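Written below as structure tokens is the structure these notes are about.
A single protein chain has been removed from this complex, and every other one stays in its place.
Chain IDs A and B follow the sequence of writing; residue 1 opens each chain.
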Amino acid sequence: MDKAFLRLIEVTKRYGERVIVDRVSLDVAGGEFVALLGPSGCGKTTTLRLIAGLETPDSGEIWIGDKQVAAEGRNLVAPNARGIGFVFQDLALWPHLTVAGSLDFVLACAKVPKRERTKRITEVLRLVRIERFAGSHPGQLSGGEQQRAALARALIGGPRLLLLDEPMSSLDADLKTDLLMELAGLQRSLGVTALYVTHDQAEARALTQRIVSMREGRIEQAGFAGEPVNEFVTHSEHEKTEII
Amino acid sequence: MRTAAKTVPRRAFMWPSARAVILGAAAILFVGICVLPTVYMFGVSFAGVDGSFSFYHYRQLLLDPRERDLLLNTALLGTGTAALATIIGAPLGLLLARADLPVKRFLRLALVVPLVIPPYILGLAWIYIGGSAGVLARVLGHDLLSHWTYSLTGAVITLSIGFYPLAMLATEAAARRVDAQLEEAGLMVTRPLRVLRRITLPLVAPSIASSALVIFVLALSEFGVPGLLRVPVFTTEVFTAFAALYDFGAATALAVPLLVVALIAGVAVKLLVGKRMITTRRSTHSGLALPLGGWRALTIGSVVVVLFLSVGLPLTVLAIEAGRVERIVFAIRTSSEAIANSIFLATIGATLIVALAVLLGYGQARARTRLRGLVDLVFIVVFAVPSTVVGIGLINLWNRPGLPGEVYKSTAIIVIAYLARFVPVGALILAASVRQMPVSSEESAEVAGAGWLRSFARIVLPQIPNGLAAAWVVAFILAFGELGATVLVTPPGESTLPVRIYTMIANTPSSEVAALALMQVGVIIIPLALLGVLARGTRLKW
Partner (left out) sequence: MGSCHQTDSIKSTSHIIDCLKRFAFALSIALILTSCSGTQRSFQTGDSPKEVTIYVSTDRVFSEPILRAYEQKTGVKLNAVYDTEETKSTGLANRLLAEKNNPQADVFWSNEPVRTLVLKKRGVLIPYQSAMAAGIPAVFKDPENYWTGFSARIRVIVYNTKLVKPEEAPKSVFDLADPKWRDQAALADPRFGTTSFHVAALYAELGDDRADEFFHRLKANGVKIVSANSVVLDAVARGEVKLGITDTDDVNVALAANKPVAMVLPDREGMGAPVMPNMLSLIAGAPHSEAGKKLIDYLLSPEVERMLALSEAVQIPLRPSVEGPKNIPPLSSFKPMTLDYGKAADRVEDVTRRLQSILGL
């Protein structure tokens, strides 16, 4: 069925008088990589936070898979039960935990047995190529390494949906290009559905299969980005099955 | 942060920048006002019987077999109080910051009340309750608790009740500073309570540890409660050396073990959390909201129990003891001048304390790592100096012909006494606030061409309104209640409320004492409540 994996129906969010997200409807198919593009303040981050369950919509419905997660102005499913991996704008790496420690925390929360946790942590760290930094605290990592650590944390739980909130905004251009390519490859190899918020058109174009533009809380235009440049696809199929 | 600090241009070597001049002036003021009186007293303590340099007092100290017990009692009183106050206060702080409690503003204000009751009065209230003829003994028909009331345990409990609000306020402020995204990242994987425990709590742990240290030092330097409950500690010993023997040298020498204990605690806390000092960002939204759900009744119940034990019961017992309302009204009427004096002086004192402490705290937070630890320890040790030592030191420093003498003869000396005692605690609070703030925001101001002064006023201060407010309130409360040093330097004909109350209560029956105590609590709560309303008006959240 071509039924959308992620579906937003007439979702609205207000802060006081201001309408931040204005009757937004959006369908994202399973395995699709969509960019949510728009200038800052257009409501794209709020849309992402609504999907994650970090904000409560004032009206409208949100569906993930075949489950309604938000409706009638309230969240029906808690953020941690939505099967979402979230990469925050400031990465939000827990400063008191090591890279492996924070991954372990995520798995412990998902009640993964101790023995399996170690194995999965090693795998995901290899996947994002920061095995060396398993024992490091975030403060000891470079910008790119932090980015990878944040991505590892979002992926370790085996999410069905990956939400990325301008995670590359503070990186320099070269590093950004490298990471973007890697991310695109990862997304494809893992087959995870992803929504990527950015204000950078080039970034959106390079990365994703479809670009959705937002302006002043509304969806302006939804179109296809054309084939992403994907010569950096590096990971094989068997890795994907193990992660998910 | 460390790497960023290195990128600051080394301007200071070329000409003294505004920053160097102002921070230097603050440091000189700190030394002059807070450190010199104590240094002077140590000079006295090295004078032998005949006045020449000698270790006489220190030799006496080492030879006295009582010292070991005193040391043990002092350490137990400090750690016990710090631990218990933190156990009560920190969860309350987290609840206030995160949970959907009803009437939060009122709860916060009510829970802070024990802090403004002088510990001595709190001790008195607990004797009225737990003493062998107290309320409890009367209700139960026989004396259960009096043995326990007059003990180290009793002192620890009394002081914990007095000081837990500090742990509570520090925890709440720290929790409010935690970057919301860190908690949201947690919410993506687990339920709120676990986020609170595993993400929020570790992030606020350094602040909790710092407040525990402040409580430790407060308990260490507290004299009233151990004196009342007959627990021999160094403060009571210092007091005896002054009050019974008039021996300034011996008294100051006796303060040394106290300062050493404070120093050890300071180093221990540094080692424990030193590496975990974390810069957090002020976030644009409020972060984790903790829905109490099924725990609501139990949580509210526990808060009410704390409120009852720490505020309701002592105040009720004092009210019963005071007996009639007219007594309190009379007490207020006859003390109006002292009340006005106290409010005026404590306001100026707290403001100057914050003004000086914010510069010191800033300097400390932005200093090189090694220096930073050292400065922190200096604050802690200076803060632990017993009030009487400070008072006598101030007299010796300021009571001399010329300008210092004129200051000594005026009420300004009381403000100086407040500064001498409480600038360190303000600096500790504000250093913690500044440390939470990324250096980059200042650097960007500098890059934008703002001078240091402008950057400090427009970039640094606006980012720490909570810290400033907290430091001011704590300084105000402490200054308002200060007795030990004030009573020694208050100019003839002048009086502050605690000095007046204290000079009134000496030989009056407990009912009068209770009335006066209630009045002091009332007088200090009213301006704070007004401040709370004011803060609400300007949406200053603290």
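The working rule: a residue touches a chain if its C-beta (ideal position, glycine included) is under 8 Å from a C-beta of that chain, and two chains touch if they have at least 3 such contacts.
No experiment lies behind these values; they were computed from the predicted model shown.
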Touch with the omitted chain, as defined above, among B:T316, B:N399 or B:S441: B:N399
Sites on subunit B contacted by the missing partner chain, in the whole complex: 120, 131-133, 146, 224, 227-228, 230, 232, 239-240, 242-246, 248, 284-285, 347-348, 351-352, 355, 388, 391-392, 395-396, 399-401, 405-412, 457, 461-463, 465, 468-469, 483-484, 487-488, 490-493, 495, 499-500, 502-511, 535, 538-540
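Here, only the chains that are shown with their structure count from here on.
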CA centroid of subunit A to CA centroid of subunit B, Å: 45
Sites on subunit A touched by subunit B in the complex: 52-54, 78-80, 84-86, 88-90, 92-97, 105-106, 109-110, 153-154, 157
Residue ranges of subunit B in contact with subunit A within the complex: 179, 181-182, 184-191, 194, 198-199, 202-203, 205, 276, 278, 281
